[in-house]
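Just below is one structure, and these are the notes that go with it.
Yeah, one chain of the complex is gone here, protein chain that is, but the others are all in their spots.
To keep things simple, chains are lettered A, B and C as they appear, and every chain counts its residues starting from 1.
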Amino acid sequence: MIQSVAFIGLGAMGYRMAAHLPKHFDTVLVWNRNFSKAEQHATEYGTTAVELSKAVQADIIFSCLPTSQDVETLIDSVEIKSGAIWIDCTSGVPEAAQRLAEKLKLQNIDFLDAPVSGQTIGAENATLTFMVGGDVRAFERAYPAMAALGKLIQHVGNSGAGFAVKAINNMLLAVNLWSVAEGFSTLKAHGVNLDAALNCINASSGKSLVTENIFPQRVLSREFPVTFALPLLAKDTGIALDLVHDAKLPAPILSLTQSLIQAASLTAEPNSDFSAAVKMYESWSKITLE
Amino acid sequence: MIQSVAFIGLGAMGYRMAAHLPKHFDTVLVWNRNFSKAEQHATEYGTTAVELSKAVQADIIFSCLPTSQDVETLIDSVEIKSGAIWIDCTSGVPEAAQRLAEKLKLQNIDFLDAPVSGQTIGAENATLTFMVGGDVRAFERAYPAMAALGKLIQHVGNSGAGFAVKAINNMLLAVNLWSVAEGFSTLKAHGVNLDAALNCINASSGKSLVTENIFPQRVLSREFPVTFALPLLAKDTGIALDLVHDAKLPAPILSLTQSLIQAASLTAEPNSDFSAAVKMYESWSKITLE
Amino acid sequence: MIQSVAFIGLGAMGYRMAAHLPKHFDTVLVWNRNFSKAEQHATEYGTTAVELSKAVQADIIFSCLPTSQDVETLIDSVEIKSGAIWIDCTSGVPEAAQRLAEKLKLQNIDFLDAPVSGQTIGAENATLTFMVGGDVRAFERAYPAMAALGKLIQHVGNSGAGFAVKAINNMLLAVNLWSVAEGFSTLKAHGVNLDAALNCINASSGKSLVTENIFPQRVLSREFPVTFALPLLAKDTGIALDLVHDAKLPAPILSLTQSLIQAASLTAEPNSDFSAAVKMYESWSKITLE
Partner (left out) sequence: MIQSVAFIGLGAMGYRMAAHLPKHFDTVLVWNRNFSKAEQHATEYGTTAVELSKAVQADIIFSCLPTSQDVETLIDSVEIKSGAIWIDCTSGVPEAAQRLAEKLKLQNIDFLDAPVSGQTIGAENATLTFMVGGDVRAFERAYPAMAALGKLIQHVGNSGAGFAVKAINNMLLAVNLWSVAEGFSTLKAHGVNLDAALNCINASSGKSLVTENIFPQRVLSREFPVTFALPLLAKDTGIALDLVHDAKLPAPILSLTQSLIQAASLTAEPNSDFSAAVKMYESWSKITLE
């Protein structure tokens, strides 16, 4: 039985995710580097803001930080309760998950790599998807904690598998984003009505989340709202490509996409949404996707 | 008012499409090169099998043939009724549509390029998508005939625009098919459960019709049912690339995809489904996607 | 026996090429759209500036114009002497060569597509390479005229073959230019001395004309002298890719290179040398190749 749950890292995602926990668990501890954020969360949602050393005494410890490096540094600095389960929701590096899981196992602690999808709206509505790697019994014990925050809680394999699925998912997003930009620029160059074309494709075999959602809402609208930063997408495509190379696989389309997204990230204005990657392509084609 | 409708080309799609017409129109003429097919259709659905020269006297003439070349040859061989509208559902070449529309205009005939998506099941249920290029008034006059066979009847631009949207749609299908093969091979090489990964991605930003439908039903099932032949997908990606080059656009991902699909088509077993393109990638990776 | 030779098109290449002809032939006629150029050539080199209609009465007629389109328009406007051989040194389109050769054959005129390499210095020193497509007996009869201007006069196949070889040559130049830019940026990012690296590669298996000449003289020197315009290289890579598609071949590297060069051409400053294509890559990598 889960008695206490902690949440470490109250960013845009974490802040909203942790808000659901008091409805399901008696003791909910929160910690954030900028501690006033934790105190604000406690006031707003009835959680308890505590020191880091205390947070890691909970039965279940969630973390949601920018990179695997941040998680490793933090874990190395604390003494975690024996028997706890650490659920890392960072979009991290599979190798780091394997390293941490092995290391914590020696201290009788389970580590699950459990990145999420669904964005801030999914965090707010507790409809996130959790893609989870690690020990299957730990997964089952930790299930209720994740189920409090998400709709689909899916075990996908051993340690690192969760991070791997997230990286490949984001790579496919990148492939779709760029290829739809190429395709729709071609259509526009030939005088085709883009909204009408989207309608057709969304009822056909070429559809994707990019054609259904990202393109109309972010690109054609010219809004490019900054909800997922382009450098983070570049990082994720890099993680995916590392998986490709570790497996010694050829992957022409993924490799090319990573190069293009990397170039887009290096040339984009600071603080660009991932969808703004299409602007590099627009600078080539001289066609604005609107 | 549409009094008579003809349907030319009773293949897997056309046979099912023409079956709906008698419910909506008094006179429904059918013609097929192998004429016994037309007679069978007449018996089965109450249409009237006629000679080609008579079929082209209808108010609305549908055609559904393998290539634009076939349509041009056929049109050049007949005298079409003045005032008729020709609706070509072939997955054809935009340039051919422009040429035919211009030529027929001189004879007071409208030509609409109106390729469809939805496969045989959509033809059977009259839920096809029509992506239509050509004169907008002709489109409006012909609308009821298409509405009898489809659910979304979308005007997308001038002559050729319909074919262009279809070609780009199929190119995006090809991009997704190949990139999902690369991504899932990578996941399998790292021991990830592919069905679980599909579940996650289908609830996330990387999803597409390929992850939702093609991959589970055709690839992971190892069925590769032959409903859309690989050489036809190769042809369509070629049409898409011609559009790219006519517009003098760079398109790295589409170009690379066309090369890969072309290679897959040249190396595939005869009579392969488009989804079997992944088998070429499997021969590289030595990983079977199952 | 060749009695008279004409040269049409006295640009940077043609002006220098035609200068050698009076040393070998009694009658040398020159014509240029801007006719004062022809008169200047006559004064300087002892050629005879004549009207176009008279130039095309020579036994051998050279042309050296920007595009195949220009050559076709010009040929359509004149009456050429029966029995003449037209040697077109333009970097042109294989299909146009086939069309012209067929058309002129009916008038008892031979057409050879005979693009050259060697740049202005080769034109000046009569050390050009001629890559020649067309009838082999016409080639043999015209040989002395080309031998007066070049060092290697090579028959490569039927009509169009000369243009094809030139297009593929320039495509390989483009591949080398871009890939060396990627490779040397990588070396610079790792602190390698680029001049020393060039020395090594030029003594090894990775060497090319780009590493031996283009990179040190044009790129690392930051000179980018405008001797071969970037849009012309983009045009040539386009011709090469059309050959690929006509043959229905997959060509991943050539296709990708064409996309990149096309993008570089669309984003470059006006009047850029082909070597300035690397500047687009530099804008991605933030590394200046110097």
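Just so it is clear, a residue touches a chain if its C-beta (ideal position, glycine included) is under 8 Å from a C-beta of that chain, and two chains touch if they have at least 3 such contacts.
All of these numbers come straight from a predicted model, not from anything done at the bench.
Put simply, the hidden chain is in touch with A, B, C once you look at the whole complex.
When you scan C:I121, C:V226 or C:I253 for touch with the missing chain, the hit is C:I253. Of the listed residues A:S68, A:S117, A:Q262 or A:S285, the one in contact with the hidden chain in the full complex is A:Q262. Considering the complete assembly, chain B touches the hidden chain via residues 252, 256, 262-263, 266-267, 283-286. In the full complex, chain C makes contact with the omitted chain through residues 94, 117-118, 129, 131, 133, 151-152, 154-158, 160-161, 164-165, 168-173, 175-176, 178-180, 182-187, 189-193, 196-197, 199-201, 203-211, 214, 240, 243-244, 246-247, 249-254, 256-257, 260, 284-285, 287. Although one chain is not shown, part of chain A still touches it, namely residues 238, 241-242, 245, 248-252, 255-256, 258-260, 262-263, 266.
Here is the rule we go by: only the chains that are shown with their structure count from here on.
Chain B has the C-alpha centroid lying closest to the overall centroid of all protein C-alpha atoms shown. Using mean Cα coordinates as chain centres, the one most removed from chain A is C.
Superposition angle, chain A onto chain C, using Cα atoms only: 180 degrees, a multiple of 5 between 0 and 180.
Per-chain Cα centroids separate chain B from chain C by 42 Å. Centre to centre, using the average C-alpha position, chain A and chain C are separated by 52 Å.
We define each chain's centre as the mean of its Cα atoms; on that basis chain A and chain B are separated by 37 Å.
Annotation for chain C: residues touching 2 or more other chains are 252, 256, 262-263, 266.
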